[in-house]
Each structure stands twice: as structure tokens, then as C-alpha cells.
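Let me begin by handing over the structure; questions about it come next.
Some chains omitted; the rest stay in position.
Just so it is clear, A and B label the chains in written order, and each chain counts residues from 1 on its own.
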Amino acid sequence: MMIVMKPEATEEQIAAVADRVRSTGCSAHVSTGEVLTVIGAIGNRDRVQALGLEGVAGVDHLVPILKPYKLASSQFRKGERSLFEVDGVEVGGGHLTLIAGPCTVEGRDQVLEVARCVSDAGASMLRGGAYKPRTSPYSFQGLGREGLRLLQEAKRQTGLPVVTELLDVRDVEDVAEVADVIQVGARNMQNYNLLTEVGRSDCAVLLKRGLAATLEELLMSAEYVLKEGNERVILCERGIRTYERSYRFTLDLLAIPALREMTHLPVVVDPSHAAGRRDWVGPMSMAAVAAGADGIIVEVHNEPDAAICDGPQALATEEFAGYVQQLGAVSAVAGRETAAAV
Amino acid sequence: MMIVMKPEATEEQIAAVADRVRSTGCSAHVSTGEVLTVIGAIGNRDRVQALGLEGVAGVDHLVPILKPYKLASSQFRKGERSLFEVDGVEVGGGHLTLIAGPCTVEGRDQVLEVARCVSDAGASMLRGGAYKPRTSPYSFQGLGREGLRLLQEAKRQTGLPVVTELLDVRDVEDVAEVADVIQVGARNMQNYNLLTEVGRSDCAVLLKRGLAATLEELLMSAEYVLKEGNERVILCERGIRTYERSYRFTLDLLAIPALREMTHLPVVVDPSHAAGRRDWVGPMSMAAVAAGADGIIVEVHNEPDAAICDGPQALATEEFAGYVQQLGAVSAVAGRETAAAV
């Protein structure tokens, strides 16, 4: 932590701050420049932060130097990237993971038909929502346990691992029974008790970036999961909120190389929610792979025009195989070893 | 709902869309301009939205006309503003409600001393966190039930209603036993199951705007609470996330007149988190009252420099009485009937 003093700070104020830093067991290096003085606090960052020096006389501002996340940081694994298995599917480490399926589980025929389609085309996992977070209390909120049961059946038929969202800590056991990967949605990225619960489960976790979350905050949320001993965390960029309204969200693909430097965890991209339109999903998926994403999570529907939720952004089953081929081609150019199936 | 067709849409496409609108039981008014055609769908908005027309041939985009919130809307109460009691304290309807107390309950002496101070100075309610949402899993997470117990004691001593945050649906009974007002924090604004639970409680609800939430989304979240029959909802502007980094968040005071037009619910402002510094809390509190806020929720500490959490932004107990006087003066000028005590 660097403590930048005000230009008019007195020697007494500088000495007082240095003393407070030392009182935490940290050492304090005072550097006096032409205009102002900077005190470098070396040691336990949290203790220095707990001093609340921002309000103290003579202090201008604090500059944190160390990253606040540890287990999620690249340094923690000394630069080696995460690579783990989800029910036989390898994630990270140069593989391209393709997670596909309907936004919402609507019924038996729908989920089985979509599951077969994405399985045939080479997807790595099946996605589908049983519990849906909806802005409006008047919208369809998902089939709940019935939806979970249908996902289980789809898994039995196709062998694809299942990715599904958990909204409520009270449902963690039900969801964990069916899911191979528990999705924590953007709205729950900072629901810390939920993060702790999925951290204690046996499932891998797909953690979506909140729509105004910094990359550092995303990694702090991952840290909540990792801290419970669950190492299988997949990060997901799904678009952030900006002033631009030509699309639902602004897909932030620079997050991919940035996260690949900050963390060892794999990074996938959800192009469907940001684009909000199926004809923009293809270009943005290819762009994400070209930018180095470890995978894509995409919505597919057998009858998009009749979908209960987010139909306009779902790829149609009949166009999915072509989409997979394109991704594979970009992936090859971008130097990714694609998942076996892709 | 207005459906704007593309300029090149054919007559068949226009007719097909109009037919689909009518299939929901809504009527469809087709207006053909020089350049393009607009179809007005009159009737149940949700049914039309469920059609997912955004992806259909010939459709350019949809423009919603009706507000998606109902119980929260000004129209629902025909322009009359909400006014309700919280344990004897009137909120809304021209009263200025002042909620003050520590960010976090740290111990018995601290909470009792701060409670007495804010009570003496004329605050309407006591705030204090027993469960704290923290970005880092390594930070202090609150005293939990012990914190609730201390708040109860402070209430007994001062008579002030208690405002405290609920983070986890599993704690709703514990919190509701002590709280007069349950706070739903910015990070949980779209935690819909939590909203439903507080909607079913007997407590009033203070709902903070998410840091990238639109005013419409805030009202949709309020709708989750109102829908359960709980009419005592207080909205809270606490700063939004923008590109500007000279402060923690950008306090959005235009939200006050805008919300006062959109909804009948009272609107309070939390200046502490956005400012992040105690010397900016005073000016921003006065600004909020001048802009028409129904109240202020502010952090006060007896030893800000030793606070466990957010000390730099807490007002010191010794400056609180002066602060209350200033607020009262602005309130008078702004034509608010201030709460008895203020």
C-alpha cells in the first residue's frame, strides 16, 4: 500500500502516519519528493487498510499495490493456467469448451430435442435454466424442480454434463444433485452466501460477471468460492452496462486477455445476452474465440420464435452445426486446441 | 407496445405481425408512414412481449409504451404519495426521515454511544449492520446475531426504530425479530427470492438501488416486495458506477425528482458510500434534501478513525448535531415538513 501525503502535509503528520503503519507490524518507507511525500507500507495489506487512513490529517489518498485476490491470481499458480475436468470434459488449458442449450427449460420435448442437437453438433456441455431470475415478478420464473428433472433426463440421453443456475441458497442441494456446473448469474455475482455455498458443493462453478463489476471484483467473488476449497471455477464475460443502447449490453472482449493475465482460471464468453439478437451471436462468438476465450456459452432453441424467454437471441437448432464449424475454424487459427468434439 | 417495422418490410410481413399480435387477444393498429409502418399493440403488454417479435421477419425494433411496474407506479395511487408509519415514525408525505448510525455494529459501547448521540440530535431511526456484504472474503463480515442483539438493546435505550441489512433468506426471521426496517443492499437489489421474503415479513423495507440499476429496474424490484402485500417500501439512491474515479460512486440526485414522478414510494439518499469521505457527506446531504429527498441515511461513528469498516466516510458523533441543524434549515427552504425531531 502506498500512502500519498498532501503537498502541504507537515512533518508531524507524516511521522504520525508512518507510526500508525508501523503499529500494525508493517514497515513504512518514507520517500520525499520535490512536491510531496509518499509512504510505502510494506507487509499485511489488510491491516494497513483497516487503519482507514483516507480520513487522517495530511493524507491525500491511498494506492493499493498488491492485488486483493490471492487464490484466483496468476501468481498463486506461478503462471500455470487452470485445467480441470467436468464429468470427463476438460476445461481450460487450451481447450475450447462449448456450452449450449436453451435459455429456459420449457418442457420435455424442447429440452431433449435441443440437447440432442447440440450433442450431435459437438457441444461440450448442455445449458438450461430451471430457476430464472426475472426483472419482473410477473414473468415466468422457471419450472424449478421439474426443470431439473428434465435436465437430468437430457443428460442421461446425451451424456453431456449439465450447467444450470442456482438462485437461492435453499436450493443448493437440489441443484447440485443434477448439475455438473452450477451457474451463478450476473445479478448474484456479489451474493456472498450463495458463493460460499457453491464453494462447498461438489460441482464446478460458472461465475458470471456482474453487469457493472470490475474484473477485480469478479476475481474477489471467485475467491469466495476458491476459499471454500472448490478449485473448479469458470469465469464468464457476458456484457457490461454502458450508455450505448444499440444492444442490450456491451460485450467486453478486452476482459479476455486481461483476465488471462490476472488469473489462472478459464474464461468463457456468453454472447447471447449482450447481442440480444441471433444474427449477432455468430460474429461475437467468433470474435470471443479469436480474442482467446476458453469457451463459449450460447443459447439454442428448437423453436426460437415460440420461446418463453429470450427467443430472439437463441440460435435455431438447424443453424447450430454450421455455427460450431465456424467456431472450430477460428479456434484453429487462434491456436487453441479445441475440445475433442469441436 | 409499438412494433416498428423495417422500411423494406413487405405487406405480408406487416400482416403476419399484426395477426400474431391479435392472436394474443390484443388489438393491432397499423399506422403506415412515408418511410415505414408502426403497429400499435393495445392490450396485455406481457403477452405481446412473450411473442418475442424482435427476431421476426420485417420487424426493426419494439418500443414499450406502458411501464412494466404497476403497484409501484404513481398511477396506481392516482398521484397520491405514500405515507406510512414505522414504529411511530412517519415516512414519506412531506416528512424528512433521518436514519443514522454506524456502518457496522462493532460492539456494545460503540453502538449504544452512537445510538444515544443520533437520538439526542434528532435522528428518526437507527441504522447499523450486523451482516455485512464484503467484496473480499478476508474482510470482517459482521457480528451476526450478536450484532442484532446489540441493536435491540440500542432500540430499547433510545426508542429509535432499527434499520439493518438482510443478506441471506435463511436469516429473515432473525432479522425481522429485531428490525423495524429491513435493508436490502445494492448488491442484492435483484436477489428476487430475498425480495419476496422481505415482502412477506412484517417489516418495512429499505431497498437500495443497484450500482448499475436503472430507475425502472429499481421499481421492478420494489414490485417484488409490493406484490407480496408489503406496502412499506422506501427506495434509496446510493450512487451509481460511472467512469469517474474521484469518488467511490456518482451520486445521482436527478433520480429524486424522476422517481417522485414515476412512483408514489418515498425516496431517501445515502451520501456516505458515494462520497467515501466525511467532509463531502454534509454538502451532498444538503443537496439531496434540496433536490426533494424524503430522507437521508447516513453513517455516524464515535471513533471514525478506529472504525472496522468505512471509517473515513462516517460522520463523527460530535459533528452530528450541527449536521442535523443544517439539514433542517435546507429542508425548511425546500418546503419539506420535517420530521418532528429534525
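As a convention for this text, a residue touches a chain if its C-beta (ideal position, glycine included) is under 8 Å from a C-beta of that chain, and two chains touch if they have at least 3 such contacts.
Model, not experiment: these values are computed from the prediction.
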Where 2 copies are displayed, count of copies in the complete assembly = 4
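The working rule: only the chains that are shown with their structure count from here on.
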As the complex stands, chain A meets chain B at residues 46, 50, 52-56, 68-69, 133-139, 141, 167-170, 187-188, 190-193, 196, 210-212, 217, 220, 223-224, 227, 241, 276-278, 304-308, 310-313
